[in-house]
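With one protein chain removed, the remaining protein chains of the complex are shown where they sit.
And then chain A:
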Amino acid sequence: MTKTTGAPARQEVAVAFDRVSKTYGNVHAVDRLSLTLHPGETVALLGPNGAGKSTTLDLLLGLRQPDSGTVQVFGTGPREAIVAGRVGAMLQSGGLMDEVTVAELVTLACALHPRPHPVSDVLARAGVTPIADRKVNKLSGGQEQRVRFALATAGDSDLIVLDEPTTGMDVTARQAFWATMRDQADQGRTVLFATHYLEEADAIADRVLVLHRGRLLADGTAAEIKAKAGARRVSFDLEGAIDEPALRALPFLTALTVSGQTVRMQSTDADATVHALYGLGLYPRNLEVAGLGLEQAFVALTAAEEAKQS
């Protein structure tokens, strides 16, 4: 299999959102979102339920129109990009035509693509060759996801968009599916997928966009996201009056709460922070330094944002 596009694709921008907003009634599903994706990137759109991931992808695919702002895909509108066969997508709520077989449906998807792959290749890559003759309405949740993945990858598209692709899969199926996704990225395609599993973002993406209430909270590698959220938790007790502004000025600090005599903070470099703490002439008791899992890092990020807003 050859690489998708030649050198020119390198220079152009795959996806550009410019201050895009979308509201449903009084819910700001997407709120002045700006982002740029470059060809070849594998990007996770990470956020809890209701963060606006699906709405963002719907806007990207032209299934919904933004209230304000502009969405460009390979320098054109979403619909033009789709008609040009540059985008393949798998929706969170993408149903299938029933009473037809998996092979028939994939054949249709290939026929509708301007640069289709051979049907047998598409089936094989999506891992649905063994169920090619089954009716699509007789599949398990995970098998159905794979069929939808096959539809998204029926042709030589430059951008693959997947909305929570591993929903309904158990752990082994999920890990097998990650390999399928990586395979697409390895062919030089831009892959954008929404997920609320941090380990999924960590396992596949080389860039993670954290979305919360329609706004971009963080943008970086999974490691950077963890760092930004405060990778370590530091807690200790202090005696006497606590000088909060002084504590807040400590290096590498990302979060601070004081309750009574107990101080809890998060730091991207706990060693340096604790060192500076002693430097203030303070004598912390019951000092504890603990690692922050990715899950906790994510909770910390979103909590910090909530605190900022209220």
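In this text, a contact is a pair of C-beta atoms (placed from the backbone, for glycine too) under 8 Å apart; a residue touches a chain by one contact, two chains touch by 3 or more; residues count from 1.
Here, contacts and distances are computed from a predicted model.
For the chain that does not appear here, its UniProt entry gives the protein name "ABC transporter", which is one of "Phenylalanine--tRNA ligase alpha subunit", "Chromosome partitioning protein ParB", "Fe-S cluster assembly protein SufB" or "ABC transporter". When the missing chain is restored to the complex, the residue among A:Val27, A:Ala111 or A:Ala179 that touches it is A:Ala111. For the chain missing from the display, the contacting residue among A:Leu151, A:Ala173, A:Val234 or A:Val263 is A:Leu151, taking the whole complex into account. Of A:Met97, A:Ala223 or A:Ala249, it is A:Met97 that touches the chain left out of the display. Checked against the hidden chain, the listed residues A:Val20, A:Ala51, A:Ile82 or A:Leu277 yield one contact partner: A:Ile82. By the touch definition given at the top, chain A reaches the unshown chain through residues 58, 61-65, 82-83, 85, 87-89, 91, 93-97, 99-100, 104-105, 107-109, 111-114, 148, 151.
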